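Once you've had a glance at the structure underneath, I'll fire off some questions.
A protein chain is absent from this complex, but the other protein chains hold their places.
Note that the chains are named A, B and C in the order they appear, and that numbering of residues resets to 1 at the start of each chain.
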Amino acid sequence: MTDLEQFREETRAWLEKNCPPEMREPMGEDDICWGGRKFEFSSPAQKQWLQANAERGWTVPAWPKEYGGGGLSGPEQKVLAEEMRRINARPPLQSFGIWMLGPALLQFGSEEQKRHYLPQIARGEIRWCQGYSEPGAGSDLASLQTKGEDKGDHFEVTGQKIWTSYADKADWIFCLVRTEPDEKKHTGISFLLFDMESEGVSTKPIKLISGASPFCETFFDAVKVPSEQIVGERGQGWTIAKYLLTHEREMIGGSDSAIFAKSDLVSDAVEAIGLDESGRLDDPMMRAELGAFLVDEMAFDAHVAMTRAYMRAGNELGARSAELKYLGTELNKRRQSLRVGAGGANDLVWEGASNDAGQAAKDWLRSKANSIEGGTSEVMLSILSKAILKMPG
Amino acid sequence: MTDLEQFREETRAWLEKNCPPEMREPMGEDDICWGGRKFEFSSPAQKQWLQANAERGWTVPAWPKEYGGGGLSGPEQKVLAEEMRRINARPPLQSFGIWMLGPALLQFGSEEQKRHYLPQIARGEIRWCQGYSEPGAGSDLASLQTKGEDKGDHFEVTGQKIWTSYADKADWIFCLVRTEPDEKKHTGISFLLFDMESEGVSTKPIKLISGASPFCETFFDAVKVPSEQIVGERGQGWTIAKYLLTHEREMIGGSDSAIFAKSDLVSDAVEAIGLDESGRLDDPMMRAELGAFLVDEMAFDAHVAMTRAYMRAGNELGARSAELKYLGTELNKRRQSLRVGAGGANDLVWEGASNDAGQAAKDWLRSKANSIEGGTSEVMLSILSKAILKMPG
Amino acid sequence: MEILNEDMGMVAESASGLLAKSHPITTFRALRDSGSTLGYDKAILGEMAEMGWMGIVLPEEVEGADFGFRAAGLIAEEMGKNLTAGPFISTAVLSATLLRHAGGEALAQWGPRIAGGEAVIALALEEGAKHRPKSIATTASKGADGFTLNGRKSFVVDGVEADRLIVVAKDGDSLVLALVDPQIAGVSVTSQVMLDHRNAAVVSLDDVKVPLESVIAEGESAEEALNAALQAGRAVAAAEQLGVAKAAAEQTFEYLRTRKQFGVLIGMFQTLQHRAADLYCELEQTSSLVAEALVALDQGREDADALTRAAKAKAARVGRQATEEGVQMHGGIGMTDEMDLGLFMKRDRALAEFLGDAGHHTEWLLRHRGL
Partner (left out) sequence: MEILNEDMGMVAESASGLLAKSHPITTFRALRDSGSTLGYDKAILGEMAEMGWMGIVLPEEVEGADFGFRAAGLIAEEMGKNLTAGPFISTAVLSATLLRHAGGEALAQWGPRIAGGEAVIALALEEGAKHRPKSIATTASKGADGFTLNGRKSFVVDGVEADRLIVVAKDGDSLVLALVDPQIAGVSVTSQVMLDHRNAAVVSLDDVKVPLESVIAEGESAEEALNAALQAGRAVAAAEQLGVAKAAAEQTFEYLRTRKQFGVLIGMFQTLQHRAADLYCELEQTSSLVAEALVALDQGREDADALTRAAKAKAARVGRQATEEGVQMHGGIGMTDEMDLGLFMKRDRALAEFLGDAGHHTEWLLRHRGL
């Protein structure tokens, strides 16, 4: 038996023993374990599942063991993912700490920062949010205005962020701040970390058209941030942000991303519309749209698989992350639109007897943001035309 | 009986008597009567039909009688068109003289020019071509370089035009020439008329992807153009050209335009593909595309009708001509594409036993130029965004 | 095809004036925030009646204005632009057209009440998630002294607190249109708030006994009356959707003209310019198609059926384009409840489904053309 085969056996046994049955059920949005100081577990099983994984470093299997990770090799990570999928195990923990800040710290953080912050993330103790966008700087992120004035032992942060995901539920924020007012747009920005309970921080949820409020406006009024809570050098914030944006785009574009949990479009359509006497979906125009969609979905899935192979072979994705982001988000908008179309009026009920009333419509409305958040489709196309196609200007 | 009813009766009687049976058959591209010094009638009936109309001024029914026209009122023109359509009468004469130069002369020409040129056009004696585009100035027409140097009693024209339709078959050209080299792009251009047999004029057909050569490159080497052959003032050429471009766009966009002779898409598709057991076209994906097309075609037809009503009510079309041009040409590209798609491999035979081998494919290839000639779709959209939507920049 | 004549111009102008003043989007927003399940403010009935709108397609004998469908479309378009909520299409278009075609006592009795804004009458047609007017499972069994109705109707627009329902049922192969008082035994009306914050009720009919005279049309004449109502409803709904699309587009164009990003007005970006211009062109031709369909109805033309379907299908497509482009061009702010775009998008989606989506009507057109 190879080492990998042995690892698979051990993993399988461990999962069998440690993954509670409740954690093998399909999960809704309310079942996500986000962790953090304010988090309330929805069940004892959820808590138990998090702790078991945290102990083993498997909330972040790829991170080094010394920072609370599993220290797994690439092939081992793949085996773990496969075995988790086999029993439909839920992810024990999801967070911006895992997705965003962790990778940034691993790349740009000091040894001390890594040892301090990463284990907290891995154990789900601190929930992070991301302070990037500002009211006047949406797609044009580099024009942000939030100031971080150097006061010797600390920066004094004043300004306003928008689209801060779950800022009202987060414990700490990683935040882009203009610390060098005399530098040009891109070079004057630093990457700061601070506690959301610091004096001067306040948040205000933004109500979306779906009725939900996953985002906040976040205000900083002379917030004191100790100087050692900067990641990387002063003025290096843009480099870190760009690194993370690329990372985020890969994630958003990839079809495994939580946003793109594939609803069962095909069976939903058959159920809502039925088949005609020749066994075809009894709505020829919608059927044709579904057909074109299915082909594109197969193309995108193949492309995600190919891109993974490309990265496994040691290549950097770089600007090509914009390609996945663009294709994946536009595809998902079509998916959600087809879904409510197939569901017909049933899916347009907003408040009704059934528990999931409005869910399809809310998912559909939510999907409209896919091609805006993490860089708009227009920004992606501009990046690709310059960086890959070498268009002038 | 009203005057109009009487006019209808007389028209009907006249057509019955004067329109030969051969001129009531559907016509192919080879059956067009273009007129001109070099034109050879394809049949005695074609010649007779032209002469009968020319005598009555009905080759150009809307033009004043004193310039060879029919002097008909708007309602009378409509009656004539209706009665012609009723018996499927072919147009007696088609030409750039009628479509383009005539309207320009009526608007900008001197009385002498009108009396000289317009009757020749009306009688089909002189065939005109249009000298606008240049190799370096496609969409950016105003940057044209062909020089017309003032030599006292004449201009000396030197330069090169491209996309000159049927320049090799035309007798005269109306031509945009830069006569004021010191003026800005738009204001240094004049509108000159001259004989294509003048010394220094030469043409070279351009072979297109369809295999046809309806366009030429046209070269002018120190061509002498008498000073009185300018239309309008010196430097007014751009104004005239813009007037004509608007006119051309209305024409190209309008669904009656020769380019858009509606092939019978529906019956072609049924013939090539057949119906399934439920009576539907036996190709669901193509059928869906046809469905979307038919809806858009109905919308466009309604819009052409509405636009005509708008103009009949005395309004100017202005920039809105770009709207018809854009919608009409993009629609026609879809039409031709659907047509070859429905025809399948049969329509891809280029050289074969049948006489019209390759016609559908050639029409399809030809249609690709629709959104380029007369101003590209991109130029149309830019015009609309500025002139109608008042976008900045 | 004619452009607007003087009368129609006045209808459009007065609708635009009244609604922008008395029922702008802020009114609808307040209605929604009040938690209204009815989905409209009952006071609007009187106002609309006073303007002659509730009787716009009813003959003068029953106190209607008899102004026709083009006029109804112009009003609906303005309602779309202002997101005005009121039982206009349900009562003044669908039910009024149906009653007009059915004629007789029902028209004489209910025509004046509709025109006077005293009655809301909803059409209880749909039975599933998609519009399938040919598949009616609700039964109307004829007895000696009346009919017995059984079935379940879903998505009865303005059915909550309606004064009467027109129930579409089948007596064997024969279509039956019954005017039913929702208060009588066996009828239960359940409220459903839809994503556009309007209401579409579920109506259950359990052994509902109605007298013979409740049936306002049967067989072929019922088919004809329902068909006329649906043609009218489609065309007027298309006009409302066109209004929604135009308003969403206009707000977006204005945003492009005024919002700065990357140091310039975003309307400077050629991509957005071209997409905006394409949207404008589509709105223009949809406008013409909707007008043509309404005029065909007014002229009783044979091509009205095809034109109303094409108009409904096209309005759905352009409505989607306008609202999707609106959100995308606004960026994140377009996703917030604070902006009107989300309200337009939701109303657009509901209208797209109402009385048949683009695919449904395109399918009919394909069949009609022998495809």
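FYI, contacts are C-beta pairs under 8 Å (C-beta built on N, C-alpha and C of every residue); 3 or more make two chains touch, one makes a residue touch a chain.
Since we're looking at a predicted model, the values are computed, not measured.
The shown chains contacted by the absent chain are A, B, C, with contact judged over the whole complex.
If you put the missing chain back, the residues of subunit A touching it would be 266-267, 269-270, 279-281, 287-288, 290-292, 294-296, 298-300, 302-303, 305-310, 313, 320, 323, 326-327, 378, 380-382, 384-386, 388-393.
The omitted chain makes contact with subunit B at the following residues, 133, 136, 138-140, 143, 162-163, 206-209, 211, 215, 272-273, 283-286, 289, 333, 340-341, 343-353, 358, 361, 364-365, 368-369, 371-373, 376-378, 381. On the side of subunit C, the interface with the absent chain consists of residues 269-271, 273-274, using the contact rule stated above.
The rule is simple: only the chains that are shown with their structure count from here on.
Taking each chain's centre as the average of its CA atoms, subunit A and subunit C sit 40 Å apart.
Averaged Cα coordinates give subunit B a centre that lies 42 Å from the centre of subunit C. Annotation for subunit B: residues 280, 287-288, 291-292 touch two or more other chains.
Residues of subunit C in contact with two or more other chains: 358, 362-363, 366.
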